[in-house]
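Shown here is a partial selection of chains from the complex, left in place.
Labels run A, B, C and D following the written order; every chain starts at residue 1.
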Amino acid sequence: MRILVLNPNTTLSATTLMVEAGRAVAAPGTDLVPMTASRGVPYISTRAEAQIGGAIALEMIAEAHAGVDAVIIAAYGDPGLLGARELFDIPVIGISEAAMLTACMLGQRFALVALSTAFNGWYRDCVEMHGLLGRCAGIYGLDRSFASIDDVQDENLEALVTLAGHAIRDQDADSMIFAGAPLAGLARKVRERIPVPIIDPIAAAVKQAEALVALAPRKALMGSFRRPAPKASIGLSASLAARLGQAEV
Amino acid sequence: MRILVLNPNTTLSATTLMVEAGRAVAAPGTDLVPMTASRGVPYISTRAEAQIGGAIALEMIAEAHAGVDAVIIAAYGDPGLLGARELFDIPVIGISEAAMLTACMLGQRFALVALSTAFNGWYRDCVEMHGLLGRCAGIYGLDRSFASIDDVQDENLEALVTLAGHAIRDQDADSMIFAGAPLAGLARKVRERIPVPIIDPIAAAVKQAEALVALAPRKALMGSFRRPAPKASIGLSASLAARLGQAEV
Amino acid sequence: MRILVLNPNTTLSATTLMVEAGRAVAAPGTDLVPMTASRGVPYISTRAEAQIGGAIALEMIAEAHAGVDAVIIAAYGDPGLLGARELFDIPVIGISEAAMLTACMLGQRFALVALSTAFNGWYRDCVEMHGLLGRCAGIYGLDRSFASIDDVQDENLEALVTLAGHAIRDQDADSMIFAGAPLAGLARKVRERIPVPIIDPIAAAVKQAEALVALAPRKALMGSFRRPAPKASIGLSASLAARLGQAEV
Amino acid sequence: MRILVLNPNTTLSATTLMVEAGRAVAAPGTDLVPMTASRGVPYISTRAEAQIGGAIALEMIAEAHAGVDAVIIAAYGDPGLLGARELFDIPVIGISEAAMLTACMLGQRFALVALSTAFNGWYRDCVEMHGLLGRCAGIYGLDRSFASIDDVQDENLEALVTLAGHAIRDQDADSMIFAGAPLAGLARKVRERIPVPIIDPIAAAVKQAEALVALAPRKALMGSFRRPAPKASIGLSASLAARLGQAEV
């Protein structure tokens, strides 16, 4: 089984970090195929950047979907997810949704903990998009900003553990999600230091992608996720234009 | 006051139709500046196309915002709206949100009526994004598809009036919105034939844009709609890259 | 265009304050017609007083509606609003709803800041009546009481700015509303000291009234906001009795 | 125990009907004290009339509360309820809330059945005001209008039974409420013809009033239902003005 790990950011090191965290839990025979955006921003952290990055994600899937069995959109906030789910025939999973849905099986309410409060608004939109506000105990962020995402995990490890502990006590959270690509793999490192189950979004997404591939759901022919009617376009990437222009077979 | 009427679709006639419907209600001194996407699809009708069209909308605003006082994103479903609201300092209004918020002042629950049931899913997402599901009595569409959007309004006028009447009776709707750019101006034509107030989205958006410009709210410096921190990017349009890269002044 | 600014309180100075704040944003040609309740309480601040004041508002509109194009119910909490919307044929706007709906176009969640925590319960009911709890980040009030409403704005200016700052940080509010007639005009004074857009309810209401008059929605003949069937009454004001007794034309 | 059965309508026969239905379930020692509005409309059926009737209800309670242990506002839709609950020290119960809360103990979702679809909007507001939309399976009304409320129950009995059966099947309702004062006592007559438990609002209200009197809850000194601060007023009924003007003892 080949799963595309699509990073809609341009930061290669984040892709690598996520693929490593994903491989740690992948089943034998699961091949994670990394793909990093060749255009866009280094690290999506706002709604504006997610709008752009989501469109880029569609371009990337249009280019790469033929050779894989499923796609993971590997940026917290799930940029482009619902559109991709319409446009392509294979399963597409967002790391936010995978993390949150998985967390739902470990308790009634999960908390999100992120590197910065700057994500709070966008992440809240994401929880709402998935209809899971009632399962979310709160969204927490550190107060600091960061220039590079490369070392943020180690630099902020202690602060994140402290914040996670606060989040759990503050709102009686039953589980916790470290939100954000640069935190991939952190769950495993601090597993014993946090008193509730922690979900690593990319790890959850790999398992959910494997699950969907095994379940082999058919592509919708009705409802709002059927393939859009073929449509001409101007000025889009060749692959994406081709995909938009194709009738379903 | 100059208001950009930004059509993220490539169909010039739809822009013209909307600008005409907008001018019919604009205040003296309001100048509607039309802008039609030079790339994208002729008519956004799915989540995937909205993802792409929303990113194009950001490019277009980046290019044109300097000379206007407010922006209307003139496609039902509000592609790119929340991101634009973060990234730019002037008011940005979506025609869906303008229609729905205006409808809220004319009764407790509005119905949406559209050209095709194909929009139902995406339009429902849009109602949810604005937190207005409790004010929405239902979303209704005709069962037909259409090749060109140029004549759809006249061709389907009787069917739309009938559907509107059904929607109102079926769910006790207090008001009604004709959703979709190709229906701009229809409300005025059938005003006397539909027994509840009808909102024309572009007309509502022009009045809301005028209202916001007059109220002159400051740009947020805190909260999730403050200007994103400046960020380098690769492969985006020059204007958009410049905007993303600028620090707030 | 003539817009009735109906103060259901008996305090003339509050009417004056609101009309001034309204005129600052009104379009040329908009005439704000002040009307102060001749009976009732000086300042509605509870559900009981709003029940009474709302009935008085209906009497006042019955008396004055013939000569105006729209009505603003100029008391936070919107006393009498939904009833007035049924009973009269011209647009009726509440300053709370105008403020909240306008705020919805400036960010995802607004905070309310008021002079006293005594309003919290009633204001929360008002947010719920408009179906906007999901868009409301919180309701905040000062801890003090006040004898006269004439000087409260200046006396409490610093405390209100501080409370607003707290509200914004505490709940990540994207915008803010100064709730309560005695705070009319305050938004303009402290615009630069508060880091998110502020809505002045009366100012928003003037612009929304202008918008609705321009859009000229028809009066509902169906749904729950159609004109009530004519009905005899006893002991009501002559104008209100006449209005209740009239069949729709 | 003396319970005021306050009919905010001017129709004496409706008061009589309700008092009779109430006495059928009252405990020994419970004295139902009827009071019919001396001003207002014959039968409140819209939001506008409820606004007026609710203010009249406050006048009536101000006049009569001294001699009773609890008050029932005996009009479906609960006009004036929340205000009365603030302003007076004894329990005040609405027949809608009593019916709905009682129904909650007989199944997960109740249906409302009324004489006319004209009530749908206002009754829906009432369900929302009580936060019970999630427990409400639907609101149903006959399609007919009626001139007098005196004979409506018998004239429409068969139609109401049929509609009730439809409501139950259509939405899997677990229980049913005949909504509206003119339907008082109907539940008892058709008990065996409707396959789910039926609540008669006035009967439920009498039992809830007895319950609250027995439980003897204290009057709130904090929270939003504490007694409003004393306030001068102009042009209100003497009793109501006196009550508004009094400090809590």
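Worth a mention:
To be clear about the criterion, a residue touches a chain if its C-beta (ideal position, glycine included) is under 8 Å from a C-beta of that chain, and two chains touch if they have at least 3 such contacts.
Predicted model, so just to flag it, every value in this text is computed and none were measured.
Taken as a whole, the complex in this structure file is built from 6 copies of one protein sequence, with 4 shown in place.
Everything below uses one rule, namely that only the chains that are shown with their structure count from here on.
Looking at chain B and chain D, the chains in contact with each of them are C.
Each chain gets one centre point, the mean of its Cα atoms, and the points for chain C and chain D are 28 Å apart. A straight line joining the Cα centres of chain A and chain D is 51 Å long.
One finds 43 Å separating the Cα centroids of chain A and chain C. Touching of two or more other chains is recorded for residues 82, 85, 108, 131, 172, 174, 223-225 of chain B. If touching chains are joined by edges, the resulting network of the protein chains shown has some other shape, matching none of path, cycle, star or complete graph. Contact between chains, per the stated criterion, is found for A-B, A-C, B-C, B-D, C-D. Only residues 108, 172, 174 of chain B touch chain D when the two sit together in their complex.
Chain contact summary for the complex, chain B toward chain C: residues 25, 27-28, 82, 85, 91, 93, 97-98, 101-102, 104-108, 130-132, 134-135, 168-169, 172-175, 191-192, 194-200, 203-204, 207-208, 210-212, 214-215, 217-226.
Residue ranges on chain A touching chain C, taken from their complex, read 117, 120-121, 124-125.
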